[in-house]
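Up next is chain A:
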Amino acid sequence: MSQHHILALYNNFEEAETAIAELRAADIKGFNFDDLTLKSPIEHHEVEEVLGNRPANVQWFTLGGALMGGLLGFFLISGAQANFYSQLKGGKPIVPLPPNFVLTYEMFILGGVFITVLGFLVCAGLPAKRSPLYSAKVSEDQVGILVKADAAAAPTLKGIFAKHQAIEIQEEAGK
Partner candidate 1 sequence: MIENNFNRRDFLKVLGWGGAAVTLSGCGFTSVQDGTETVVSYVEPTEYALPGIGVYFNSTCAQCDAGCSITGRVREGRALKLEGNAASSINRGKMCGLGQAGVQAHYNPDRLREPMFKGQPVAWDKALGLIDEKVKTLKGDDVAFLTGGMSGHVKVLFKNYMDALGSKNHYVYEAVSPSVVRAANKKAYGVEAPRLRLDKAKAVVSFGADFLGAWVSPVHFSQQYAQFRKGNRPEGRGVLVQIEPKMTLTGANADRWIPLRPGTDGVLALGIIHALAKNGLSVPADVAAAVKDYAPERVSQETGVSVEQIGKLAALLKTHTPSLVLAGDAAEGYQHGSQNAAAIALLNRVLGNVGKTIEAPANVPFPQIAAQGGNRAALQALNGKLASGKVQMLFVHGANPVYTAPLSLKFKENLNKATFKVVFAHYMDETALQADLVLPLDSALEDWATAVPEYLPEGAQLNVQQPLMEKLHAGTRGTGDILLALLKQRRANEYGKFDDFYAYLRNAVVSIKGALGGGGKDEDTFWAETLSEGLVKLPGSGGNLSSKASAAGLHFPAVVEDAAYPLRLIPSVTANMRDGRNANQPWLQESPDPLTTIVWDSWVEIHPKTAAKLGIVEGDIVEVASKSGSIKAQAYLFPGIHPDAVSVPLGYGHEAMGRYAKGVGANAFAMLDAVSDQETGELAMNETRVKIGKTGQRIIVIKEEGVAGGKQAGKKIAARLASDKVDLSKEV
Partner candidate 2 sequence: MGKDIREDISWAKINEDVLRSLESPRRLYWVILLVAMLAFSVGIGCEVYQYNVGMGVANLDNPHVWGLYIATFIFWIGMSHSGTLLSAILHLMHADWRKPIYRFAEAMTTFSLMTAGLFVMVHLGRLWQFYYSLPYPNERALWPNFQSPLLWDAMAIFTYLSSSVIFLFIGMIPDLAICRDHLHPGWRKKLYTLLALGWEGTDRQWRNFRITYLTVACFLIPLAVSVHSIVASDFAMSQQPGWHVTSFPPYFVAGALYSGCAAIVTLFIILRYVFKFEEYMTLPILKKTVRLTFAIAMVWTYLNAVEFAAVWYSHDQAAKDVLIQKATGPYAPFWWMMIFCGSVVPLTLAFKRFQTNIPVLFAVSLLLNLGMWLERWMIVAPTFSHGYYPWTWDHNQWPSLIQWGMVFGSFGWFALLFMVFCKVFPSVSMYEVKEMVYHRRLASESQAAAKGAH
């Protein structure tokens, strides 16, 4: 069964929201609600409620990254210092803890930030190729709803989009 992509553009978020709500309520054969993507010029917090519980897992990367950075920092530094018998600092132990904690702290943050960003790229699927249907309008002021569905479901979907005053509906046959 061939898949079709349909992009509907809306002038404002309220209209898009009602369209999504209807799509969610309607049980359309050949269309999985998870295949719906909202594209917007700004972030809408309300989207969570409308789209249902879609996961965001960046925080786990953060946790892992920060812990890894901290541990790496401490053991890298202390491990290096443990060989410092010829680089003694008078009045200080060979592995002094306070300075190492300072550096561990920095490494903790460094690891956290780097891995968070890595996590962001992974979770958000970036960098990515442009999706088949994209309108530059969504980076300006319009809200887009992109759905992927069986060809059979396409007319139904288009109907719903149109009902909610979609400015423009684009369709493309998927591969």
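Observations, loosely collected:
Going forward, contacts are C-beta pairs under 8 Å (C-beta built on N, C-alpha and C of every residue); 3 or more make two chains touch, one makes a residue touch a chain; residues count from 1.
With respect to how the candidates were assembled, all candidates are chains of the complex that A comes from, given by their letters.
None of these values were measured; they are calculated from a predicted model.
For chain A, the touching partner in this complex, chosen from 1 or 2, is 2. Touching candidate 2 in their complex are the following residues of chain A: 37-44, 47-48, 51, 54, 56, 58-59, 62, 76-77, 80-81, 83-84, 87, 89, 92, 96, 99-100, 102-103, 105-107, 109-110, 112-114, 116-117, 119-121, 123-131, 134, 136, 138-141, 146.
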